[in-house]
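All protein chains but one are shown at their positions in the complex.
Presenting chain A:
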Amino acid sequence: MLMTLISGDRPRSRVLTLILLAIFLGLLFAPFLFPGVRSLETAARISVFILLAASYDLLLGYTGVVSFAHTMFFGMGAYGVGLASQQMGRGFGALIVGSLAGAALAAAFAFVIALFSLRVRAIFFAMITLAVASAVAVLVSQLSQITGGEDGFTFQIPRALGPANRMGVFMGVSITGKILNYYLIFFMSLALFLLLLRIVNSPFGRVLQAIRENDFRAEAIGYRVVRYRTVATCISAAVAAMAGSLFALWLRYVGPDTTLSFEIMLDLLLIVVIGGMGTMWGAAIGATLMVLAQTYLQDLMGSAAEATEALPLLSRLLDPDRWLLWLGVLFILSVYFFPTGIVGRLRGGH
């Protein structure tokens, strides 16, 4: 039963299994284990980012294609839900319509981009996605009548998911709509994550891996490389849009900074590389680490910067705003010295 659920893709390492189990149980019982607004916030963010990173890993790790437009797809889902809720009024209908429309739009965009770039050389894809994603980001911030511009906009979600919906007390924690919302996000993420796991362990996923290893040979065996890469891009985009919808649902807000920014793209790259490219489990571990680090380590950097105020350069280097600097260094180092990521290391370098 369990094996069917995870599509036979065992972690293949005892430590890895324990870590994954800890993450799963931690997220499953988050409202009870770590009560408090901030920790629930972190748990929801982790759930969404695990899904987002997993969908990115389908492209980067399994297909070997670098995309810089993943946050664009993420944003399409988020704006889909936001705009639908704004136009249709609060309600589950708006959520469903918005997320489906976002996913469809993302898949269509991915299809067109893939058609233009993957047909020639895979490396075009990286450049073209970068160009298109930045154009879309500019467009979103310019069309402020519709999208709220740089500020974004807040919207209302169904009353049942709001904090005002009290449903009694369970295990010392008062169950509100917010916790219900958390579980909606958690289980949706889990279901889509398992779906991705199913996809990468299917014959289709095998072909993707073959293409990653040697696209020429895959073509020679008779697989249409472009077709497979295009389908993988579309699936990945649609799932990313779903993750975006969930994120918007949780924040009750959409804006360029939370969904479209290049910074999130970098976080994603780092998550996938550090966790381990080409394994869905890596995405899960990487996303958890990354979100935890972002939430709690930045405070630490702030205090470190204050402590070293006497040394101007060092204090500037440790400024919490320079978070990206250390991220970049870590990123380069992990590509060189840690190419299989945490999962690869735990599995013993196979």
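We take it that contacts are C-beta pairs under 8 Å (C-beta built on N, C-alpha and C of every residue); 3 or more make two chains touch, one makes a residue touch a chain; residues count from 1.
Keep in mind that, in the parts below, contacts and distances are computed from a predicted model.
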Consult the UniProt record of the chain that does not appear here and report its protein name from "FAD/NAD(P)-binding domain-containing protein", "Na(+)/H(+) antiporter subunit C", "Electron transfer flavoprotein subunit alpha/FixB family protein" or "Amino acid/amide ABC transporter membrane protein 1 (HAAT family)". "Amino acid/amide ABC transporter membrane protein 1 (HAAT family)"
Pick out which of A:96, A:123 or A:220 touches the chain that's been left out of the picture. A:123
Can you tell me which of A:88, A:131, A:146 or A:220 touches the chain that was removed from the display? A:131
Which residue among A:257, A:299 or A:321 touches the omitted chain? A:321
Looking at A:161, A:260, A:273 or A:346, which residue reaches the missing chain? A:273
Tell me which residue among A:11, A:31 or A:64 touches the hidden chain in the full complex. A:64
Contacts of chain A with the missing chain: which residues? 60, 64, 66, 116-117, 119-124, 126-128, 130-132, 134-135, 138-139, 142, 262, 266, 269, 273, 313, 316-317, 321-322, 324-325, 327-329, 331-332, 335-336, 339
